[in-house]
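Every protein chain but one is kept in place in this view of the complex.
Here is chain A:
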Amino acid sequence: MSSTSHTPPASPVSPTPEAPATPPDSPTAFEAELAEMLRRVGGTFDGDQSALVAGGVARGRRSVRRRRAATAAAGAAVLSLLGTGAWAGGLLGGGSEVARRTDHVDGGRIHEIWRQLTPAGTFSQQRELPRGAGEYAHVSFVYDDGKGAGLVEFRMGRADAHRSASGCERTDPRCRVRTLPDGGRTRTVESARAPYTTLATKSVRSELITADGHFVEATVWNAPDPARATGTRKAPVLMYEMDRLNAPAWRQELARFRLGDPLAGEPALDPAFLSPSGKFSGERLATLLAGMLPEPGHTVERARGTTDPLGPSVALRYDDGRGAAQVTAELYRVDPQGFSARQAVSCRGIPDCAPATRPDGGRLRVDQSQQRKAGTVRRAWAATYLSGRGDLVRITERNAASEAGPATRELPPLTTERLAALATSPQWRPALDELPAAPRETLYGPTAGGARLEMIRSAQAAVRLHARDAKKFAAPDCDGPCVYRTVWNQDGLGPGAVEVYLGPERTNRSAEPRLTVRQEPVKGGGDRTVRWVFTGARPGGREVTVVAYNAPRADADATRVGPPMNVPLLKALAMDPGWNAPDIDGAKPAAPGRSPQGR
């Protein structure tokens, strides 16, 4: 492109009246061209205006209703203080729609359902207990089936990410997890190991996490008052009746509660959706990392600042005189209680790994891996630090000059202690402060939400099609082993492809969900083409890989800044329970070198 042409645009912005001689008030040629460029580019954006209006109006109506409800509640509180509490109920009862709506299930209703589910025994000491955050009901009662009485404590509510991600330690025989055909999951934890031969106090806690993100939980004891007395029977009451937690009666009660937008919990590793102020450039981060290294010799291989769409990251080629090595640093903000955080600092399944809890409450993981390549042993040592507020710093060092090259020295240059010191260094804090805190993370939930519902629906339709006739199914426009491929350009920002790949069998045999997110340039792809790769597997489920490009094909030049679906939607698509439906008998075999990881 030429740099000499400065032809005035056809309709330059009209000069502003103030201070015409002093920039930036007077429009220079550059300003006029910028205004014209904004007009031309901005004019091509197209949203679904009718849906946006409908959404705005719906939100507005809710706001108005909430205000009225708050006013009514405030009035009720005043009346209550005046000793006219009886009036307050009437005021609220006759008030707004919001005030009439309930946020819990009545304790009497819970007891009634239990009576219907277990009619043989007797019920006593029925109590309604204080509800915790997100709980719809919390009650207790004493049940006696004729073989001794025992306390039952029951809760149900909204499953948070922590509850959703909780599983069993592999070596704990008292804990069992089972995945249900509909994508739900049960977990049973016993306080003592069976068989039960004594009257010592014991309990069994069973919980059901439904596929749409609710939980139903019951804890049963072998004594009516476990805190004060020994058991009246050997085994807790109802412990063999815990399949009752999956009864339709509970589902009906849960159906009254509309869960919040599951996509509201944006994924933790989501640097593309940050709104940093841009104070930390890649160069500044590189200087910061280099300053923490013991020797001065280094060259910058990669340096992305806090505004980079692929997230802040630095890679240095470092030589302390014993051979070249690579040292990298990556910064994230994550939900400290979320699934991504657990995964990042957990040593589960990693052979040479040491977890630790720091005095400040942060968690640290140091892991070492090695791999033979080109006759050498490549070693990668990494320290990952997660602070209490969700700062995640990962420092990796290799005994090779690059991520893919052969080893150039025997060991990486820094000791693991030094590596841990780098990851926990407070010097990263100013850069991390640039990154907004990640919202609470949710993993499961219905996919009916977000601004691209149709995309999810379309992909789900592909799942159903695949389930119906897996052998004959061939995804339209799919030129590789993917089961679903589409190209979207409904917003006028350019076409982008989304592909779904299914693993051949259920590979996640653990009780933990798995999800990895990669955002990277496409190697050998078109100019400025990037892809976001989401690989997820529900507990007991198959591996699902969703790849989204900012171009219509991997080898085409970029046509938009980012892929057409955002990270929450892609995550929801990868974790959709539909991919694990029993009648999906496996994907087409992956062609060598064509898998999204292999390209």
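By definition in this document, a residue touches a chain if its C-beta (ideal position, glycine included) is under 8 Å from a C-beta of that chain, and two chains touch if they have at least 3 such contacts; residues count from 1.
Here is the rule we use: contacts and distances are computed from a predicted model.
Participant: According to UniProt, what is the chain that's been left out of this complex called? Choose from "Adenosine 5'-phosphosulfate reductase", "NADH-quinone oxidoreductase subunit H", "SigE family RNA polymerase sigma factor" or "ATP-binding cassette domain-containing protein".
Facilitator: Options "Adenosine 5'-phosphosulfate reductase", "NADH-quinone oxidoreductase subunit H", "SigE family RNA polymerase sigma factor" or "ATP-binding cassette domain-containing protein" considered; the missing chain's recorded name is "SigE family RNA polymerase sigma factor".
Participant: Among A:Arg59, A:Arg127, A:Arg256 or A:Arg322, which one touches the chain that has been omitted from the display?
Facilitator: Looking across A:Arg59, A:Arg127, A:Arg256 or A:Arg322, the contact with the absent chain belongs to A:Arg59.
Participant: For the chain left off this view, which of A:Gly108, A:Gly361, A:Pro430 or A:Gly492 is in contact with it?
Facilitator: Considering all chains, including the one not shown, the answer is A:Gly492.
Participant: By the contact criterion defined above, which parts of chain A meet the unshown chain? Give residue numbers in ascending order.
Facilitator: Spelled out for chain A, the touching residues are 1-7, 9-10, 13-14, 16-18, 23-25, 29-31, 33-64, 67, 260-261, 263-264, 266, 273-275, 277-278, 307, 309, 436-439, 448-454, 489-494, 528, 557-562, 564, 566, 569.
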